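Encoded as structure tokens, the structure appears first; notes follow it.
The other protein chains are all here in position, but one chain of the complex has been omitted.
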Amino acid sequence: MKPITDQRHIMLRVAEKQIESQEFATLFFNYALPFKPGQFIMVWIPDIDEKPYTISYHSKDRFAITIEAKGIFSQKAITLEKDDLVGIRGPFGNGFNIKSDDTVAVVAGGCGMAPLATLVEKLNKNTTFIHGAKSKEYILYPDRFDLDRLFCTDDGSFGRKGFVTELLENEIASGKSFDRVYTCGPEIMMYHIFNICEKHHIPCQVSLERYMRCGFGVCGACVCGKQVVCKDGPVFDSSALRGIKDFNTKALLKSGKDVNLAQYFSWRCK
Amino acid sequence: MKPITDQRHIMLRVAEKQIESQEFATLFFNYALPFKPGQFIMVWIPDIDEKPYTISYHSKDRFAITIEAKGIFSQKAITLEKDDLVGIRGPFGNGFNIKSDDTVAVVAGGCGMAPLATLVEKLNKNTTFIHGAKSKEYILYPDRFDLDRLFCTDDGSFGRKGFVTELLENEIASGKSFDRVYTCGPEIMMYHIFNICEKHHIPCQVSLERYMRCGFGVCGACVCGKQVVCKDGPVFDSSALRGIKDFNTKALLKSGKDVNLAQYFSWRCK
Amino acid sequence: MTIQFLGKTLKNPMVLASGILGNSRDILERVHENGCGLVTMKSIGPEPRDGHKNPTVIDLGHGMINAVGLPSPGYLNMENEWEDLEKREFPLIASVYGGSVKEYRMVAEFVSSKNPDFIEINISCPNSEKHGMIFGINPQSSHDVVSAVKKVINVPLIVKLTPQAPDIGDVARACEDAGADAICAINTVGPGMVIDIESKMPVLAFKKGGLSGPMIKPVAVRCVFDIYKAVKIPIIGLGGITTGEDAIEMIMAGASLAGIGSAVRYRGIDVFQKVTREMEAWLSDHHYSHEDIIGAAHKEG
Partner (left out) sequence: MTIQFLGKTLKNPMVLASGILGNSRDILERVHENGCGLVTMKSIGPEPRDGHKNPTVIDLGHGMINAVGLPSPGYLNMENEWEDLEKREFPLIASVYGGSVKEYRMVAEFVSSKNPDFIEINISCPNSEKHGMIFGINPQSSHDVVSAVKKVINVPLIVKLTPQAPDIGDVARACEDAGADAICAINTVGPGMVIDIESKMPVLAFKKGGLSGPMIKPVAVRCVFDIYKAVKIPIIGLGGITTGEDAIEMIMAGASLAGIGSAVRYRGIDVFQKVTREMEAWLSDHHYSHEDIIGAAHKEG
């Protein structure tokens, strides 16, 4: 019988902590977690809170999450040390759809790199890999992959100065033809990537983010249009995205109040 | 996954009814019940009561129970007709221990024939099969088996006049050597058979009967000495029987009061 | 099988429980499209409320425990949603809660002006220190809040009860007397608590939470059975329903409609369709209509 990991928390101790930069830390756990790139887990720090995180490293008996310090929870999370106790449940949601022979592009923005990392490790060598961030310090895993990466930053402090959207357009203009584009980052960035894909008739997969409680499709905290992000997503493909009228427009606050994304995302992936 | 039959009732309709005699009827059900000879089920007649019954016929997708009319429940049970609804749960308990090469004797008294019937069908041809009852009408399944049977009745109305204990003693005296004796019937009869076996150092297996509620070893209604009849039995072997000081002496009424067997069994297997 | 319920026609007897998904018109519509005859909004409160910190909802396998803590934008902060909902093409229950008779009345009166098909008052939520539950365990306080709300709304009133009432039949009767048009039962059971032994901490941030899902079905069936004995108004029975047979059991206990919450986890958002089909199959096998079996477990004696 396969272990039931998506009910009560499995309590794990931090096996290793890797400081990625001032803003990011990665926590490793020695545990054989069933997992597909794009899925997420709920991470509970006892006495603090519980939030969804993507798996950023995964092997047979080890996995990690990478956290960007933002609010109370994530700032606490990056101060955890070896042997500190956290509870996890999951994995939840559907991961990315992978066809190993396809020629694809991966477009990461800021901490949107985290869910794409384990995906990239499953893709073939002619993947086009675009990675942007606000500035140098926000570039996650600069040396992790043996794929070439096209870097850009808003301020030019690392790679090209500019946006990932421009890099993708350039690649397409230069004659590359993609079977699929995978992207994660600020929702507005993903929205633009999606539109570029629509224009060029390239199937696209994006990973959305909403406030979550249950993680398994019951409480309704994470709904986005007719989609339940925790359960139907967090990864959505082009055909789903075309139907999500809240994509890049609306999200629910903790209270359930719907607000525009500027209000909701001001704190996210700065 | 094997069907869970020992929790809530499985509701079944009587598929066929076979009148055995004025006192006995057999109800057949078309259902694939997992089962070992000697195990029992709890039979619920809605609005009436629920009582334990042994399986008296068993094949891949059919089974039956044979009921002797005694009190309210069993008198109602023998009036059930095709398509009437009953609930069953089980099987419960441990069945007989069968080794197919052994030379064995089976000793049935009255309706104690019922649990032994499916056992006999699994035994080999040189089984010694002794069957006694008060009188002719109480001889169950007179024509069922293709084994020879030694019959006796208290009044001589069928087979020899006398008791099954005498028949067993005769067989042993005539030089038969048994690897094991199986018996079911009035407790006093089983007690005597057990003592004969002890004298001749023959392992013995008897099927006990006590008032039952849960059927699965929780409520304590059926305890007999240190044994829980529904769960540890109803079949007990010689080594267990030697330790049961209530065997043939004591049983609990519905209220939990312990009484001697005369009081408890006056109604049973007349 | 279309159903008549308090003057409205429903496509089937399935009801979405309050607090399950019902956070926006879009998702309510999806639940309706997935075979649910009548959908309930997440309970609406008098003020904006974030609810409790996480963990708030944990699956225990045979059911779940939650202390979401009645998050609500507050009844005055939902203009977008009401605008969306006015264009709906499905029947809707608006669920409301308050901390006092006055608050219940205030919220319900406002919500009534937004034309839901029904208003449900949640006098039974165990997840907030101040709200709800206190009314629902007592016949007198239940009567007070029901009669106050009844006066100010112009849609039928459903009252949602808690199994923690010492005699739920008494509470239901008091609600009926006060003018309730239907009863919804049950809210979550307990409360319960789950402690993680490694951290020695209650798992829910609020420590205690309400139980739902398959494990509470026997309690829900008993409550509906007791309520059916006590009142004449129709009952929405819910608590642990996961299959068509569960729904039929609830209806036999006395429910007219069968609600579903936690089973959305166990069988997906199309659980409503699945359960309806299973019910229909069972009913047609047995040559019964939905109405034939309402309260069928109540025999004389």
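Per-chain residue numbering starts at 1, and chain names A, B and C are given in the order in which the chains are listed.
Basically, contacts are C-beta pairs under 8 Å (C-beta built on N, C-alpha and C of every residue); 3 or more make two chains touch, one makes a residue touch a chain.
Nothing here was measured: the structure is a model prediction, and the numbers come from that model.
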Not-displayed chain touches, in the whole complex, chains B, C
Using the touch definition from the top, which of C:His62, C:Lys102 or C:Arg277 touches the missing chain?
C:His62
In the whole complex, of C:Leu38, C:Ala172 or C:Val221, the residue touching the missing chain would be C:Val221
Looking beyond the chains shown, say which of C:Val57, C:Val155, C:Ala174 or C:Leu211 touches the absent one.
C:Leu211
Can you work out which residue in C:Ile123, C:Val145 or C:Ile248 touches the chain that's missing from view?
C:Ile248
List the chain C residues touching the unshown chain?
60-63, 65, 137, 164, 166, 189-195, 197, 200-202, 207-209, 211, 214-215, 217-219, 221-222, 225, 245, 248-249, 252-253, 282, 293, 296-297, 299
Those residues of chain B which, in the complete complex, touch the missing chain:
4, 6-9, 11, 42, 44, 46-47, 49-51, 85, 87, 89, 213-221, 223, 225-226, 228, 231, 245-246, 252-258
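Keep in mind that, in the parts below, only the chains that are shown with their structure count from here on.
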Graph class of chain-chain contacts, one of line, ring, star, complete, other
other
Work out the mean Cα position per chain and let me know which chain is farthest from chain C.
B
I'd like to verify one number: the distance from the centre of chain A to the centre of chain B, where each centre is the average of its C-alpha atoms, in whole angstrom.
66
If you average the Cα atoms of chain B and of chain C to get two centres, how far apart are those centres in Å?
51
Mind pulling the chain B residues that touch 2 or more other chains?
none
Would you please write down the residue numbers of chain C that are in contact with two or more other chains?
none
